[in-house]
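Written below as structure tokens is the structure these notes are about.
In this view, the complex is presented without one of its protein chains, the others remaining in place.
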Amino acid sequence: MKRLFEFIGFEPGRFHARWISGSEAQKVVETAKKVTEEVRALGPNKKMRDDRC
Amino acid sequence: MRKGYILKDKLFPWLEAIRAKYPLIAPVQEDGLSLFKEVEKVSDIVLDYGITRMPPKDLFFPQTEKMFRIKNKNNMAVELETPEKITDEQVLFGVHSCDLKSILALDPVFTTRFPDRYYQERRDKTYVIGLSCQKALPTCFCTAYGITPTAYEGADLHLTELGDKYLVEVVTERGERLVAAVPGVVFEGTESLEAEKEKLTAKVAAEIKPVDITGVKEVLDANFELPLWEKWAQKCLGCGICTYVCPTCHCFDINDFNRGDGVGERFRCWDSCMFSDFTRMAGGHNPRPSKKERVRNRFMHKLKYHLDRYNLVGCVGCGRCVQRCPENIDIRAIISDIKGGV
Partner (left out) sequence: MLKEKIKSTVSSLLENKQVDFVIGYGAGSDAGTVRPTFVKAVEEVQELIWSPFAVNNLAKYVMDHLYENIKIGVIVKGCDSRSVVRLVQDKVFPRENFYVIGVPCKGILDKNKVARDFDLSGEFVDFVEQGDNVVVKTTKGDITIPREKYLMDKCYRCETPTPVVYDVLLGEEIAPFRRDNYEDVKNLESLSVEEKSKYWDKQFEKCIRCYACRNVCSACNCRDCVFDMAEPNWVGKAANLSENTAFHLIRAWHVAGRCVDCGECSRVCPMGIPVNTLNRKLIKDMKELFSVETPGKNPEQGAVLGSFRTDDPEEFM
């Protein structure tokens, strides 16, 4: 999925996919933090915005 | 009807003067496709474009059109904001005679029994400038329906390139308003041009592969079941290409878009009778369950129902469906099969 998103022009870092088991609480926290940081650094997303109404 | 002319080398300056006053939508080339688009530079306009990939119906009946905005007031009520203005005045330039006729075919659908505010306002505020054809494509057959390559019906002003001049026919009162608002048309000395126009009409019409529709409606009036429908339906993919490139097709769906936070809009969008779910009803029943019923419906509409309802042809012979159907379903061949009683 990531590759196709990037192929049509989403910045790398917009989309993350991670396999996390329910018992890997630490991994959830780390991933959430990482994704938040990376996406925030990219700024507002400009693609596939449906700005109707 | 008043007639005048513009010298060929004065055409683009006149169009530029129009563009300075109104949004000007004209045929351009984009990515190898001919399309009607709003132009920023009149030099982008392509005059010898053959046929546009998409018809001009989008100007009056957009592919997707907002109807009104919806806002949740509280759990019990919504606020509807209908737009005060649908469009500003605009000029549509360069429409060939088949497409001009198609606008006339759409008018009664949206303005008579069920007046449609959105269509009507766009129609009232658009000045349509037609442009006669200088050549016919192998897929053209406007003449089958009594339309000529230089016909002005449907235009407010109609231009025909003849030698070093464009003959300008002022067809409607709206056309008069436009020539008054944007001077440039010379109103004298057009007598010889009219004879030349006749010659051009005959020349281009002769290039058209003849299609004879006499008797077709009568066969369809008398027969709902014909073996040819199954034969042609088998080839059909059930996509929407023919209906979407067709200048007279006008079916639409209405849907709501919910932004998620209590705000949304109701919009309408093109729909196609060729889609399998087009006539599917709540409860699941579908009176046109197979491609045969849907294909039959489409051609009956083009060749009979539109005539029955509005006394206007449902097909204008533009040939776009013939060009674009992925499996080469050709209405001319269907007409021939109908005549042959297949």
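Here the chain labels run A and B in written order, and each chain numbers its own residues starting at 1.
Throughout what follows, a residue touches a chain if its C-beta (ideal position, glycine included) is under 8 Å from a C-beta of that chain, and two chains touch if they have at least 3 such contacts.
Small disclaimer: the values here were computed from a predicted structure and weren't measured.
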Listed residues B:S43, B:N223 or B:N328, member touching the removed chain: B:N328
Which of B:P13, B:P138 or B:G341 touches the missing chain? It is B:P138
Which residue, B:D31, B:D164, B:E188 or B:D261, contacts the hidden chain when the whole complex is considered? B:D31
Candidate in contact with the missing chain, chosen from B:T64, B:T112 or B:S192: B:T64
Residue in contact with the excluded chain [from B:F68, B:F257 or B:Y310]: B:F257
Given B:V179, B:V245, B:C273 or B:M300, the residue that touches the chain left out of view is B:V245
Go through chain B and note every residue touching the omitted chain. 31-33, 53-54, 63-64, 138-139, 231, 234-235, 237-241, 244-245, 253, 255, 257, 267, 269-272, 275-277, 291, 322, 324, 326-330, 332-333
Applying the definition given at the start, please give the residues of chain A touching the unseen chain. 1, 3-12, 17-19, 46-50, 52
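The definition used in the following text is that only the chains that are shown with their structure count from here on.
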Taking each chain's centre as its mean C-alpha position, how far apart are chain A and chain B in Å? 44
Of all residues in chain B, which touch chain A in the complex? 66, 69-70, 257, 259, 263-265, 267
Under the definition above, what is the set of chain A residues touching chain B in their complex? 50, 52-53
